[in-house]
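The complex appears here without one of its protein chains, the remainder shown in place.
Each chain carries a letter (A, B and C) given by its place in the written order, and its residues are counted from 1.
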């Protein structure tokens, strides 16, 4: 088994898909010579040429809309927003065009595009470069939303996203890019909508995704020392949601903490919490509790930023609160 | 007491505020001669002149951003998106500029602007003109979010919104515009963040806002005939949220239905549900249940659109589900 | 223009399509008045020369993006009035099974990439279609219809800049009917024309009389040939006038009656009919077209009325191409 960083793993997944299907293209700023700020498309221009590596001007609204048009004609664009925060300038083509096209045309046409976007705080990138913003996507019917936590998952999921006939939002945490991990041998695809129980436990379930999976695992190890046996579910995909996995775990542990990095108010954690309330109320020994980012603007100053988003200690505190220990 | 439609009530509120404070301006498409498609600014151009009635080209991103700039200089712009669905082209100035400016500048500057936007389905306006989209705003720290249900509230709240020093998103349901109701005499302002218990009851609490308040009241009347005593809370403001009102009611009825017109997934109803779970779990006799729009694109065809968003019958079913009757 | 090059059949066909569009929309306005039709109905009455002249400059394999005012665009590109009418009535026999309605008619087989309810949103979509032809090495041209007011949307600038940089085979067709909803273009821009903006992208930009179907036809043909020859995009501006309100129900009191009456005299269908009579076309031939169109539109309406609504279960259908049930449920 070899090790890869998440950025290299995503690169590998994209590379394989571009080799496999000539309709797959990449679209975005600095995708060519530079190969994107994180090296995701390094070498692609030489390999696939300028017809398949579309290096755009800073015109997110139009290059995203352009990708919708190309997707309607059978191209499979993988578009990049340099930071998810920039969705503010490109929301219409995602929410009103890509997401709605199939339905509004009565099923005539698919929009098989992927929007890749780095998310997350912790890099001192301040207010406009540190957000997660999942609910802006999960609220919009017609979008699928993926947020991997490991290099191996990222590769398998980006391949699934490229092959999916629906628009897929693929959220990559910037502080995961450099983390290396084991990669499976050979070709593989991880289907969208399948969660991963990354740690089994019987006392409490932590449901989370993206970078917080790592923090949840850290918290779980700490808690194990105190005799608390934590199950950690890495959702991997927010839409479609793996409800069966959630249900099985909640029915086993009867205690739940949902963890997300993004702003708490109207976050996706609340959606999960309310679904559990609605359907698994009788399974609960305690209220589902959310551990989430504060409802503030991401601050620049390091001590403030560190206080802004959850860390393993916050998760531990959340678990203890739920278990009343 | 006189009666006014909600569109006239909002017009009156804006008119009074423009008279009161010369820094208040209106900005948007067709605000001048036409006075906006719903007559909200009818006559304003004659009264206040082109320096205060800024009739813009179709450039939402820039006229919203322009309003942020003007607000930073002490102007109090009331900007209009002709439909909330168009936020896709103007999300950046709202989410990354208006919402964050005060915090990012360490409290130096306020952005006292209002973004008015019609919301809602039921007018056969199809996929791109029928959304509610509250979570796109409630998720972003720095924004306040208001969604009135009556003409009297709309007037008092728009005045509060104009006077507020923070960016306020003011959501007006299109199917409420024409509905007339009693207006209080004299000048009044309704503070942001104060919910209204529009019907007292002891068996179950319905928490909702905007047009669904009317449906909830209808449902409550029906249910009263069956001996079910429903309390209806009209939130009026989603951010800041009147938690005290929710807490008082839930602690009384012990059963809750949260109703929203917009898409269920990641809707604001889920946020309320999870807050109740977290803090009032022991008060609950039954799981909080959401009645909400389907996770689909708003369809044009009348029978499909009617099935897309909640009606009083859906609310009745929701209440009965919660009460297990 | 040298009318000799074109056949009488072609001209009669153009005339027929202009009449078809007109009668289709007049029928809509009647139905709307009677409360038979719901939603926002934007007609292009008065703009038929721009629409038909433009679409006749395209091949069947070419693509268009239409606007919120898109009935004419679709019909001129080959859409059938019965399926159009059914769509506007929300019936399952419509182009989009009733789910799209007036602002979202699409037929990919006809090269109609969809009308669009977001002003300016079709421009990047057309640009992406142009990019696709370039990537695939095929020679279809894509034409994007948009209004004068849409030319102030950021997507206009961004998209045309990209198309110019990459020499994409796209024609940007501005239907300058001089108004957004109530706003005259002159009050929100400071240029003599929209076409002059082509200078900002170093591409051809030309303005023509949008009520003269043959002028439009020839002008757009040049732009299409330019695109087909891989010489890149261009802007064509057709100056015309919308004779009715922005949508049905709009009294259009923001414009002067006099100006509207002046434009009524320049009715594009009447003008073209007169031109045809000066050529070797007879009044009987024109009358026959008129009658045929009356019958077609009547039948289209009947088809719409007779068609069923989609079953309510369709409300959750086709949000997603795969995993639809699960993704809609949660």
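Here is the rule we go by: contacts are C-beta pairs under 8 Å (C-beta built on N, C-alpha and C of every residue); 3 or more make two chains touch, one makes a residue touch a chain.
Predicted model only: the values in this text are computed from it and were never measured.
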| item | value |
| --- | --- |
| Omitted chain - touching chains that are shown | A, B, C |
| Contacting the left-out chain in the complete assembly, out of A:5, A:23, A:62 or A:96 | A:62 |
| Contact with the hidden chain (one of B:7, B:61, B:212 or B:260) | B:61 |
| Interface with the unshown chain - residue positions in subunit B | 25, 51-52, 54, 56-57, 59, 61-75, 77, 92-93, 96-97, 101-110, 112, 141-142, 144, 164-166, 192-193, 239-241, 243, 275 |
| Interface residues of subunit C (partner: the chain not displayed) | 152-158, 161-162, 164-165, 187-192, 196-197, 199-203 |
| Missing-partner contacts on subunit A, residue numbers | 29-30, 32-34, 37, 55-59, 61-62, 85-86, 88-89, 123-129, 265, 294-297, 299-304, 307-308 |
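Just so it is clear, only the chains that are shown with their structure count from here on.
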| item | value |
| --- | --- |
| Remotest chain, subunit B as reference, centres from CA atoms | C |
| Rounded Å distance, subunit B centre to subunit C centre (Cα mean) | 35 |
| Subunit A and subunit B, separation of their C-alpha mean positions in angstrom | 30 |
| Overlap residues in subunit A, where contacts from two or more other chains coincide | 61, 92-93, 96, 103-104, 141-142, 239, 275 |
| Touching two or more other chains - residue numbers and ranges from subunit C | 96-100, 104, 116-118, 154, 319, 327-328, 330 |
